[in-house]
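The complex is shown incomplete by one protein chain, all other protein chains being positioned as in the whole.
Then we have chain A:
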Amino acid sequence: MTTTTPPTTAAQQFALRRHSPLQRVQHLLHAHPAISPFLVLVISFVVFSTLNPRFASPNSLSLVLQQVAVIGALAVGQTLIILTAGIDLSVGAIAILAMMLAAKLAEGQGLPGALAIVLAIAVGAAAGALNGALVTRLKLPPFIVTLGTLSVFTAIGLLYSEGQSVQATDLPAVLSWTGESFPVGRFRITVGVVAVVLLYLALGFALAKTAWGRHVYAVGDDKEAARLAGIRVDRVLLSVYVVAGAIYGITAWILIGRAGAASPNAITDANLESITAVVIGGTSLFGGRGAVLGTLLGALIVGFFRSGLSLAGVDDQYRVLAVGLLVILAVAVDQWIRKVRS
């Protein structure tokens, strides 16, 4: 594996020789945070398809993709925020708020579908901007800010929708378009899944290849150092919250296609599940380390466990147990990697 980045200078070669195999693994994991979730994904795939061969069928795998799409999309935004050493507890609340506002306004074709989608994304971005403003202007910890806005956005969404859901049949067709599917070989892919893949590609590119992406990592790693390096920390932070909010707005659109209705009851566990996907995906809760690719793998791992254990006829509580253990393991590995670094 070390051949991918061959040591060029004598000093580097010397350093490598002095490392034990364990330390090399450590460095590898540090350089590529997506490796450990990838291994877990492969292992779980092998185990589950041995337990029930039907698990590996294109049909079953297509369903896993569709089932993790919504949490996967929310987790993109969550990854961005966790990369800056923050946390977002209001993910689900923002998505529901954006969805209910757009759906209610578009109900009975009151508002054209495309406009409703733009509105959902705008509402999401605005909600994110509020979170970001509270974090950067009032200097409040993200945990506290989003704990508060979790309640605020949930309440507004409920008051506005009067607690009632809107059936997809009452909505412009474009709103549930994300639920439409088409064949890819023997797989069936929905528009929503494609949208999620595009989200990951776009954010993955932005984080890895643009100055903005580098700034996000820098701010997450060490705010003060980033400020001294000339990065406008508050601006970067605010932009992260706005982009995350817009992603939750897009998720609202995916959710309508998935559920067949805009319901204030949907995705009740979204906050914890999105954080779970990010953490299992190898992104550090302490900021500055990780990647959206890992999050995608993290979301897929959770989906594999749900589907695989269900097909094996195992009680659902064992999935909850296993995912919990994975979270602890993932954080432990993260801590271990950090230790060697210093």
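Everything that follows uses one rule, which is that a residue touches a chain if its C-beta (ideal position, glycine included) is under 8 Å from a C-beta of that chain, and two chains touch if they have at least 3 such contacts; residues count from 1.
Here is the rule we use: contacts and distances are computed from a predicted model.
Matching "PucR family transcriptional regulator", "Fructose transport system substrate-binding protein", "LLM class flavin-dependent oxidoreductase" or "Electron transfer flavoprotein alpha subunit" against the UniProt entry of the left-out chain gives the name "Fructose transport system substrate-binding protein". The chain not shown here is touched by just one of A:24, A:54 or A:137, and that residue is A:54.
Only one of A:72, A:86, A:179 or A:245 touches the chain withheld from this view, namely A:179.
Residues touching the missing chain, restricted to chain A, are 54, 59-60, 63, 66-67, 70, 104-105, 110-111, 158-160, 162-165, 167, 169, 179, 181, 188, 190, 255, 258-261, 263-268, 307, 310-311, 315-317 (touch as defined at the top).
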